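Of the protein chains in this complex, one is absent; all others appear in place.
For subunit A:
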Amino acid sequence: MSLTRKTAAELGALIASGEVSAVEVTQAHLDRIAEVDGEIHAFLHVAADAALEQASAIDAKRAAGERLGPLAGVPVAHKDVFTTKDMPTTAGSKILEGYRPPYDATITARLREAGLVILGKTNLDEFAMGSSTENSAYGTTHNPWDLGRIPGGSSGGSSAAVASYQAPLSTGTDTGGSIRQPAAVTGIVGMKPTYGGSSRYGVIAFASSLDTPGPFARNVLDAALLHEAFSGHDVMDTTSIHSEVPPVVEAARRGDVSGLRVGVVKEFGGEGYQAGVLARFQDSVELLESLGAKVVEVSCPSFTYALPAYYLIAPSECSSNLARFDGMRYGLRVGDDGTHSAEEVMALTRAAGFGAEVKRRIMLGTYALSSGYYDAYYGSAQKVRTLIARDFEAAFHQVDVLISPTTPTTAFPIGERADDPMAMYLADLCTIPANLAGNAAISVPCGLADEDGLPVGLQIMAPVLGDDRCYRVAAALEKAFESRWGGPLLKEAPAL
């Protein structure tokens, strides 16, 4: 079997035992990128030389008798929202074209410490704002299942890279669903850890109270291995949780749901949901029951207000965070010809450097925070946030995990929602509550929709610091589904 078809766990074991070298594994993935990324456009930057150098350092360590970690020498594709001092970091924006950060994000540093080989930086919606990668200033990424469709977003380059075997693992950030939604629509696993469980230091900020880095992989165990490799307390992030990383790898290996209480979120389903998505969700419910879980319906009435609350809170925070892009210290500067004041240069720079969605959200946030509107908009949204946390709390008194479809529909055609912001925002309908409350949540493949043959994701939500429960349920489902399908869902994807 080709090295690019292997799991991260398998590759790590092969490298540690010396059966293959990290350089061979890296080269195989670089070859795959050269072969298919012209069609997919998952990468904004491929760091071939740096990757091979890193891989050969791993091989040298092994030759010197050093014990290697489980992911040493395994390639990873890194979302271009994490700073990397040896690679450009653009956040998908023209305003940061060619920008080279002077420091590594904590997640970047931890990938390197774990011996992971960074293949390059992946495409995203500009500043992680979007659900399709169509908002990237550097072109849209294509879904490996159907090149005419979106790969999800904002971490669409990362999902597409893993789903097209260009990397066994990738990183993402999830502010309203930006890991789980792309994972769902490309047929892979994507995890949003508990807020504060993975460091935001060096993540170019979108909405700081929501942004959460997390892993993508083609299977549950690989996602858990990457999760464990980069998680844990960071003194450089003031919102980092000071506690042990939940036992995610152990949970992914265990994969058992007997006696587990599972709640189906009553509010997520029905009108606006694609029939094939609901059918695969129903399969998942029945499968969980057959595996010994006790499934009940749970009502979370405030969840229907999560989407509007999110589209006030996230733009408000973004309007503040993106004030730093003023053309003075780094990035683009426009109009500095001696005839414009500093303020005019800032306004010209930002108008030229930001795309339409970013401008929309900055103005929306500015509106929501304006005196006279603050109480009705941002203030009310913060109250809804309290209600959503209360709904979760009440639900987790009754059940151990909550489930829902990850997305209301499968991957939509490129261009279909590009000029309709509200339609685009609906892609995050089911994923947003976990961001607002800070909970852990994962998306795992649960089959193909009958009407279009495209992948459907199941979302599993657990309490704060209950990340291991997400992996436990996801692993049990993965095992049962794969025995039914005769292998991973991705084997159904068309060859590239």
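As a convention for this text, a residue touches a chain if its C-beta (ideal position, glycine included) is under 8 Å from a C-beta of that chain, and two chains touch if they have at least 3 such contacts; residues count from 1.
Here is the rule we go by: contacts and distances are computed from a predicted model.
Choosing from "Aspartyl/glutamyl-tRNA(Asn/Gln) amidotransferase subunit C", "Nitrate reductase", "Phosphoribosylformylglycinamidine synthase subunit PurQ" or "Peptide/nickel transport system permease protein", the protein name stored in UniProt for the chain missing from the display reads "Aspartyl/glutamyl-tRNA(Asn/Gln) amidotransferase subunit C". The missing chain, though absent from the display, is touched by one residue of A:1, A:64, A:422 or A:495; that residue is A:422. Among the residues A:59, A:126, A:174 or A:326, only A:326 touches the chain that is left out of the figure.
Screening A:124, A:169 or A:241 for touch with the missing chain picks out A:241.
Residue in contact with the omitted chain (choice from A:76, A:364, A:442 or A:462): A:364.
Across A:43, A:82, A:268 or A:377, the residue that sits in touch with the chain not pictured is A:377. Along subunit A, the points of touch with the absent chain fall at residues 99-103, 195-196, 209, 235-236, 238-239, 241, 302, 305, 308-309, 311-312, 319, 323, 326-333, 336, 338, 340-348, 350-351, 354, 359-360, 362-364, 366-367, 370, 376-377, 379-387, 389, 421-422, 436-438, 464.
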